[in-house]
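First up is the structure itself, then whatever we jot down about it.
And then subunit A:
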Amino acid sequence: MEALFAITLGVLTASGVYLLLRARIFPVVMGLTLISYAVNLFLFAMGRLRTGVAPVLGKSAEYGDPLPQALVLTAIVIGFAMTAFVVVLALRGLGEVHSDHVDGREPDQ
Partner candidate 1 sequence: MLAYVIPFCLVVIGLALALNLVRLVKGPSLPDRILALDTLYINALALIVLFGIWLGSDLFFEAALLIAVMGFVGTVAAGKYLLHGDIID
Partner candidate 2 sequence: MKALRGLPHPLLSLLLTVIWLMLVNTLSFGHLLLGAFLGWAIPLLCRDFLIEVPRVRRPLQLGLFVLKVFGDILVANLAVAKLVLGPKERLNPAFVEVPVAIEDKFVLAVLTSIISLTPGTVSADLSADRRTLLLHALDAPDPGQLAAEVKRRYEAPLLEIFQCSPT
């Protein structure tokens, strides 16, 4: 399963990076979202992939590594804050430079 999981992360990353390298802000934001999915899953997987071992005491015989889960939680929240900032920055950009190009100007200009 680890191989498939790793490949999935790879596909997520690749799709995200491709989108990140687009010129318009919305695809870029989607790329960031995909990358953050990949990164969060990666960080989470560093506690290893196991089933039925949720780290809630008394609910199972064994427990998985809770630390990466806590880290990912933090990362998700921070990622949300950042995404929100970027999209609003894009709105501001729309108001100030009238373009959704990441360089703040249409390529011909």
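Candidate entries met the following condition: all candidates are chains of the complex that A comes from, given by their letters.
Brief remarks follow.
We adopt the following convention: a contact is a pair of C-beta atoms (placed from the backbone, for glycine too) under 8 Å apart; a residue touches a chain by one contact, two chains touch by 3 or more; residues count from 1.
Keep in mind it's a predicted model, so treat the numbers as computed, not measured.
Of the numbered options 1 or 2, all belong to the same complex as subunit A, but only candidate 1 touches it. Within the complex formed with candidate 1, the subunit A residues making contact are 51-52, 54, 56, 59-60.
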